[in-house]
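== chain A ==
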Amino acid sequence: MLLWILPLMAVMLFGAIKNNKILHGLSVFTSAILVVSGLIITLKVIAEGSYEFNLFYVDSISIIILDIVLIIGFLACVYSVGYLEEEIKHEKILPGRLRLYYILLHTFLFTMILALSVKNMGIMWIAIEATTLASTFLVGFYNDKPAIEAAWKYIIICSVGIAIAFLGIIFLHLSSAGTIDSTQILDWTVLYGKAGSLKSPILRLAFIFIFIGFGTKAGLAPMHTWLPDAHSQAPSPISAMLSGVLLNSAMYAIIRTLAIVNKNLGTSEFTGNIMIAAGLLSIAFAAVFIITQKDYKTLLAYSSIEHMGIIAFGLGLFTPLSVFGALFHMINHSLTKSMLFLSAGNILQKYGTREIAKINDLLKTLPVTGGAFLLGLFAIAGTPPFGVFASEINVIISVFEKGQIIIGMIFILLLAIIFAGIGVTLFSIFYKNSSVETPPPRGEGNIYGSAVILLLVGVISITGLYMPVSIFTLLNNARNIIIGG
Partner candidate 1 sequence: MAELFYVLLQIGIFVLISPLVSGVIKKVKAMTQKRKGAPVLQLYFDLTKLLKKQAVISDKASWIFKASPYVVFSTAIAASLLIPVTTFVVPGRFSGDIIMLVYLLALGRFFMTLSGLDTGSTFGGMGSSREVMISSLMEPSILVSVFTMGLIAKSTSVYDIMEMMQSGNVSLTHPVFIMIFLALLIITLAETSRIPVDDPATHLELTMVHEAMILEYSGRHLALMELGASIKQLVFITLIVNIFLPHDQLITYTGAMGIILSIAIYILKVVGFSVLMALAEVSTVKFRLFSVPNLAALSFMLSFLGFLQYFVFGR
Partner candidate 2 sequence: MENYLNLLSHLMLLSSFVLMANKRIRSYIKTFRMQSALIGTTAALIGFESFSSSGRMDVLVVSTVIIALKVIYIPNLLGSTLENIDLKVEKDFFLNIPILVLISCGIVVFSYFSISAVEGINTGIMNVQIVNSISMILMGILFMISRKNAIGQIVGFLVIENGLFVTAMFSTEGMPFIIDMGIFIDIITAVLIMGVMVFKINEKFESADTNKLKNLRG
């Protein structure tokens, strides 16, 4: 319950406080407490399998993503301290707007926590819609032309998508009409429990609309169009949260529905076709758009689309291994990608440009960030021994386990092409290149940020080789819940 109240309190407080120092401190402090309480709940869930009182409900699925949210949120808060100070120093933003920033940030955090920890799908929908509303101004925070444009596209497209998703929710409700009494309408646990007795034709319709709707928010092609703009225009900590966290929580809604639908239909074929198609399409889009990308934040955004595609692909296969891989991939992707966005933020502040062609000698100029960025790129492109590879290989294996060799080939080749694209476009920035203008003086600007980045690098390079047993059990339980095994 603390999880819900705390951020709200924080938001209230932010409203009152003027002093920036205290604002920083408070935000870090609250998010830290959130992390701690999240961990407590995690232990409960590991022990008991699920943890709920009236509306509040977390089980293994949600706790995984919830923890990601809390941790990334915390790190983003820590990072923001240094980042915003820099921005203020360079008059990118006025000191006064700090308050707005933190208010929005924590509202955003709250809505996501809410979305991930309620039992009722309707409220989940509301919360996810609310995430859009909360983050719109964060996307448009810089208040210049591109930022406004990105924000507008973001809110319009996502709202429409969410609306479609609501249509799906209605049908979900409709399919349960008669089997469920009015007190527990849209209660996920009940729906899941009684999945067998729901009306499958309507459920299919429901799934379609929910997939399209939340798929929009999760940035699956062809509804992904808002994503590159929003990610590239938002302040870097926000980009990190968008792609590391927001996409996951949208994907989480899809997972919940998927579990019900597949349990009801008894086969994953209907859902699988759509999700695999969308997944491959997203990866293909990303591949095409990465090969000749000029802007590194946009490039990272497209890579997020790619990884969402991989997750959707894994869920679509719906074998135990692939679902496990997909969930695991969520973790790896969030950690790696937010790390990349944070370091991209440092680079942006150092060089003052988002154009790849204008950056060089990164490894010398920003030793920590640069190194982290290079490793992170290898990681995100799926090179062993990083975490992303470990989860991707699970997905890949499960494709071939299913005997769908052609699809598997396409999948692997697309991933390889994306690696090539990243290599072609981005590797040049790390080394000295006399043809480009001389880099700015060396030295890390944002100390907190660098610390966070280093931490994340350490984590992602471990996750590829070793996984704590607790996480393993969590993932397993989640997997079992989803595939009903």
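Just so we're on the same page, a residue touches a chain if its C-beta (ideal position, glycine included) is under 8 Å from a C-beta of that chain, and two chains touch if they have at least 3 such contacts; residues count from 1.
Selection rule: all candidates are chains of the complex that A comes from, given by their letters.
Remember, it's a predicted structure, so these values are computed and weren't measured experimentally.
Asks: For chain A in this complex, which listed candidate touches it: 1 or 2?
Replies: The touching one is 2.
Asks: Show which residues of chain A lie in contact with candidate 2 when the two form their complex.
Replies: Touch list, chain A to candidate 2: 120, 122-123, 126, 129-130, 133, 136-137, 140, 143-146, 148-153, 155-156, 159-160, 163-164, 166-167, 170-171, 173-175, 177, 182, 185-186, 199, 201-202, 204-205, 228-229, 232-233, 289.
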